[in-house]
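Written below as structure tokens is the structure these notes are about.
Missing here: one protein chain of the complex. Every other protein chain is in place.
Up next is chain A:
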Amino acid sequence: MSWVLALPILIPFMTAVLAFLLRGSRMGDLASVAGAVASLGVAVLLVGVVLDRGVVAGQVGGWQAPYGITLVADHLSAAMVLITAIIGLAVAVWSLAEIGPESSRLGYHALFQSLLGGVTGAFLTGDLFNLYVWFEVLLISSFGLLVIGGRKQAIDGAVKYVTLNLIATVLFLAGAGLLYGATGTLNMADLRGAVAASPDQGLMTLIAMMLMVAFGMKAAVFPLFFWLPASYHTPHYAVSAVFAGLLTKVGVYALMRVFTLIFVGDIGYTHEILLWVSLLTMLTGVLGAAAQSDFRKILSFHIISQIGYMVLGLALMTPLAVMGAVFYLLHHIIVKTNLFLIAGVSRRLTGSSDLYAIGGLYRSAPLLAALFIIPAFSLAGFPPLSGFWAKFVIVRASLDLGEWLVAGVALLVGLLTIFSMTKIWAEAFWKAHPKGRQPALADLPQSARWQMMVPIVALAVMTVAIGAFPSAFLDFATKGAEQLLDPAAYVAAVLGEARR
């Protein structure tokens, strides 16, 4: 069954090679889209297999775990792979309209596909050092994508992004190396037992903190997020859309995996830190957004505040809370990518991303305005959109624990999110354009119009569908949370029944 685990990783890389060979030609652009379609197909198959059989694992090269590298998919991994493929396809199509021949010749599509391959690999691996390698793969691809525009602003953003992310990866490497030195294994399922059996629990907590800082930096949580708002508004819109959707979520995924599977020996300490970090992340993100006036900068700060909700679900560690975190992760990726894509269309129409310099989109591009409302209100948590259920579950979980302060902060941040979204609405859509222009969708060339609007409509439909029929998705997230909190099935799938 391991081909269904390997193909989601192989297809993006094969597509990347193809797109690189054909770079600069229309065929290269279309190869990227075709590869994204194939990835989506395989991801759907993977989710089907996981729904059918529970956790599936495969050993690369036939080396038995814990000696070889393991690929594992449980509900969370499979869902993340599927959502990566969805975002990959949406942004690949959208890129056709934005990425010009120059960036394409420099290898945009190849980098984009290898980024998707790295992200997928990180979701599927069951080995800590292999996770480090996937982090590096996606990191180096993201470096390339970040600077491919070559504008001065992008170089400035890249300096901050590159330097801080490199420190995080070195820290991750150190943590993984020390963990190997202390336990003698790097297989995550095997580490669960090895860490619990270690005589020196203090050392384990120390390594846990190193990994928490490393993943926290990737996830852009409270004191470690500064690279994100410094860089996410500088590259191509397609690039920032896929970054906004996927990159920080890889960090959140790694936190969720490591702090449910491996480091559960001292929850009172590690998860208490995560709890405070999540609250401060939510607050600083949303307050930072309130001070901004650039379309993408506001959205960037909102990534940070939303990450807080996911980490909060993990920190509370109850079945309901972790279920909320899983659901939040899935809903958020779709919403956030869509908002960045809409910001890109708005920039294309109005020629600026400065909210004070643009306006009039409600009158001149009503379709775009309607499509903005859906993810924006979902982000803020309006019923009946997907974000409402996500926030509802998290708040409910914190109330169940009697954490009134936590629930209060979560609700307050939701309220402040509405403030930011109404700010964008009022400035970009509602008020008249300061120079009296009437930027309409009809101004775009017809092909660009389709390539930009179809992904946005598709993602908006998904947001509405998750909101309208939440029970199927909540059931799925519940199953995912059960597997996270009781990883017996995961461990058994990786190590075999005998070593359960």
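Throughout what follows, a contact is a pair of C-beta atoms (placed from the backbone, for glycine too) under 8 Å apart; a residue touches a chain by one contact, two chains touch by 3 or more; residues count from 1.
Everything that follows uses one rule, which is that contacts and distances are computed from a predicted model.
Undergrad: What name does the UniProt record list for the absent chain among "Na+/H+ antiporter subunit C", "NADH-quinone oxidoreductase subunit K", "ABC-2 type transport system permease protein" or "Dipeptide/oligopeptide/nickel ABC transporter ATP-binding protein"?
TA: Protein name of the absent chain (UniProt record): "Na+/H+ antiporter subunit C".
Undergrad: One chain isn't shown here. Among A:177, A:265 or A:408, which residue touches it?
TA: A:177
Undergrad: Which of these touches the unseen chain: A:39, A:234 or A:417?
TA: A:234
Undergrad: Tell me which of A:64, A:163 or A:201 is the one touching the absent chain.
TA: Considering all chains, including the one not shown, the answer is A:163.
Undergrad: Which residue numbers on chain A touch the omitted chain?
TA: 129, 133, 136, 139-140, 143, 147, 152-160, 162-163, 166-167, 169-170, 173-174, 176-178, 180-182, 230-231, 233-234, 292-294, 297, 356
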